[in-house]
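Yeah, one chain of the complex is gone here, protein chain that is, but the others are all in their spots.
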Amino acid sequence: MLAETAYGKSSVRLVKVSRHGDRHDLEDLTIAIRFEGEYDQSYTQGDNRDVLPTDTMKNTVYALAAKHSVEEPEAFGRVLAEHFLERNARLRRVRIDLTEQPWGRIVVGAREHGQAFVRQGAESRSATVQGQGDQISIGAGVKDLVILKSSRSGFTGFLRDEYTTLPDVADRILATALTATWRYRTADLDFNLTWRAVRNTMLETFAEHNSQSVQHTLHAMGQAVLANVDAVTAVRLVMPNKHHLPVDLARLGLDNRNEIFVPTDEPYGLIEASLIR
Amino acid sequence: MLAETAYGKSSVRLVKVSRHGDRHDLEDLTIAIRFEGEYDQSYTQGDNRDVLPTDTMKNTVYALAAKHSVEEPEAFGRVLAEHFLERNARLRRVRIDLTEQPWGRIVVGAREHGQAFVRQGAESRSATVQGQGDQISIGAGVKDLVILKSSRSGFTGFLRDEYTTLPDVADRILATALTATWRYRTADLDFNLTWRAVRNTMLETFAEHNSQSVQHTLHAMGQAVLANVDAVTAVRLVMPNKHHLPVDLARLGLDNRNEIFVPTDEPYGLIEASLIR
Amino acid sequence: MLAETAYGKSSVRLVKVSRHGDRHDLEDLTIAIRFEGEYDQSYTQGDNRDVLPTDTMKNTVYALAAKHSVEEPEAFGRVLAEHFLERNARLRRVRIDLTEQPWGRIVVGAREHGQAFVRQGAESRSATVQGQGDQISIGAGVKDLVILKSSRSGFTGFLRDEYTTLPDVADRILATALTATWRYRTADLDFNLTWRAVRNTMLETFAEHNSQSVQHTLHAMGQAVLANVDAVTAVRLVMPNKHHLPVDLARLGLDNRNEIFVPTDEPYGLIEASLIR
Partner (left out) sequence: MLAETAYGKSSVRLVKVSRHGDRHDLEDLTIAIRFEGEYDQSYTQGDNRDVLPTDTMKNTVYALAAKHSVEEPEAFGRVLAEHFLERNARLRRVRIDLTEQPWGRIVVGAREHGQAFVRQGAESRSATVQGQGDQISIGAGVKDLVILKSSRSGFTGFLRDEYTTLPDVADRILATALTATWRYRTADLDFNLTWRAVRNTMLETFAEHNSQSVQHTLHAMGQAVLANVDAVTAVRLVMPNKHHLPVDLARLGLDNRNEIFVPTDEPYGLIEASLIR
């Protein structure tokens, strides 16, 4: 029996340059489209008559980007979702994932240049639009926001068993590559403004929190988002613990002063949770 | 309200060398451990008293790898799952993901060397063990098995709309990086033998199928797995369509003979489905 | 005959936290050390008696980072180079490559936080110190500085042959991931200030230039560096042409207004040159 089928197009790359006189705006998106619906015959019979080609999905992204603003990824995702739902009778659920690569303006003298840009950050902004019938749900997020705090972080008083060798540490580096996603109550929002409010809230809470663990700080960040940004109904945070191991300088004849660390990629702790109202 | 919390350790790297006289066996695994349970206090209060450190999870992998065989990733995953469930009262569900990097033996003259190895393939073998109470469920899989067929593949007769420009193609290259996962009916299995049977079944079906689309071939592969390997109760296949675009040689004054292609990474079609008995 | 031997340690990761009351400074470096010298016996005879272990090179990085400032990668590289040259009689040439991962401060309210940081940019800063006898030469650079201009860029009037299909384009997107390296006349420099001056010069020139080609803009950027920053004696720029292909919207029934582009990764033009005084 066939179950949970889906098909679509991933990694559709789009750059749009909008010209307002000397000032150009640049939007850089990577888009994935995912169809779920009554497409079983294409799997079981090789009958393609109801299958919209993924190549057409890609073309649709470019055509609708020419006709509509892409300044808010959430709003453009909605345009795409509604377009596909209206025209594809067998489509039950559509999901649009958008990732925005951030660009800033090159500064010449003290002035931002109107037509020259520099990539900012390894982090990216994400948006997700899901549609079913005439229901549209909209979410947003941030990927790989790498943050680190060098104080107010410890990990002590944990469970110990026969294989525990980790010592209590009262003062350690806490670092993570935050991936967070959240859902909005409504589509009637200033998405760009709200996205910045959520991101800032998470950053500020991370900076100020007296962290007993990654779990503890993750919870504080999620709670702050729900407290500060009314439009958000639920938030999920995924925080890999990017361990920074103190170098044992005593072996090298020097004092350990909690200054010299080795950041490591493997293995890493992985902490996740959702907070809902 | 806190929901869907999880924590654990990812990317625990393990190489085990087992010495049988002159013949060594090499196992190379990457392991992730994921705990779900009654750990809310660590999030809300920063109270770590019930939190087994992820560092201890890592140590446990090494200790149990020293005590037990790791020759079958599925069986070793079960050892880990049962160990954690028995000792952690607040642990409700544990998940162990294991990825095996494949090594073959270096051949010297016509003989396989007992103690020298060469990495094989970009593909890897996966296993997943999930435990809850005294229930253990075991699955396996393959990641990034890159396959290509240069005949018996077309895509025609599909839905067309205003943005469709794709022509019907009767004879095209079909290529994918297959990721498949499947569940086993029982833990009483020769896991290595069964894994090879599933992999071979998928490869043979891919090779022989008269493909009307990726969906069509994916379904045939899944069906063959359920038909040939009784121990498998469900299988999920994810097949990105790694497009190979024919170069238009007519623009260069040459004949198009369907021989010269540009493999592309972006964008790609993405086709998924599960088959269950 | 043995020729051009070298050995060393790569990817030594270092994070140093310097505490000045409430204000911490964070330095994040990746360091490679490369020895060339009279080490042939280790290759030909397996005689290790003159071989300083690469593990010791790594330890030395941590020990010297504890004793010295790492605020200027160039200066810290010099400390390392001189340390190794003084103590290793058979070392003829040493090369230290340092890559700095950039961090900024998290802003809380309107104030930069003293102890919380956010990773900035995909770009990184590099420094190279080479030592031989008592000669030390110092260079710096930038890696993967991704920049784009949406005006004042064309490519016309080029050579055509039987396989040329590219049309003249008077107005195109020009984008690159700039890697530049340069050498300094002296070690008596404010390295951080000078590095920023070079980077800004390249960015401003890129933004303002009326580009006839990547070659043309690369040359203008290099020339500006030599003109503006007296401490630089030579500069090398490597600029992959990250093509942004205009989508042919006419095929989709829409007007082409030079707004919608597909950024592509493969293939890419690769343009390089050095400028020396």
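Going in written order, the chains are labelled A, B and C, and every chain counts its residues from 1.
In this section, a contact is a pair of C-beta atoms (placed from the backbone, for glycine too) under 8 Å apart; a residue touches a chain by one contact, two chains touch by 3 or more.
Source: prediction; values computed, not measured.
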{"item": "Residue touching the undisplayed chain, where the options are C:Phe155, C:Trp182, C:Trp195 or C:Phe261", "value": "C:Phe155"}
{"item": "Interface residues of subunit C (partner: the chain not displayed)", "value": "1-13, 32, 34, 39, 42-56, 58-60, 63, 87-88, 155-161, 163-166, 211-216, 218-219, 236, 240-241, 265-277"}
{"item": "Missing-partner contacts on subunit A, residue numbers", "value": "162-163, 165, 251-253, 264-266"}
{"item": "For subunit B, residues in touch with the removed chain", "value": "13-19, 24, 26, 28, 59, 62-63, 65-67, 103, 106-109, 113, 115-123, 145-152, 173, 203-204, 206-208, 244, 247, 249, 251-255, 257-264"}
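Here, only the chains that are shown with their structure count from here on.
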{"item": "Between subunit A and subunit C, centroid-to-centroid distance (C-alpha), Å", "value": "28"}
{"item": "Separation of mean Cα positions, subunit B and subunit A [Å, integer]", "value": "25"}
{"item": "Where subunit C touches two or more other chains, by residue", "value": "251-253, 264"}
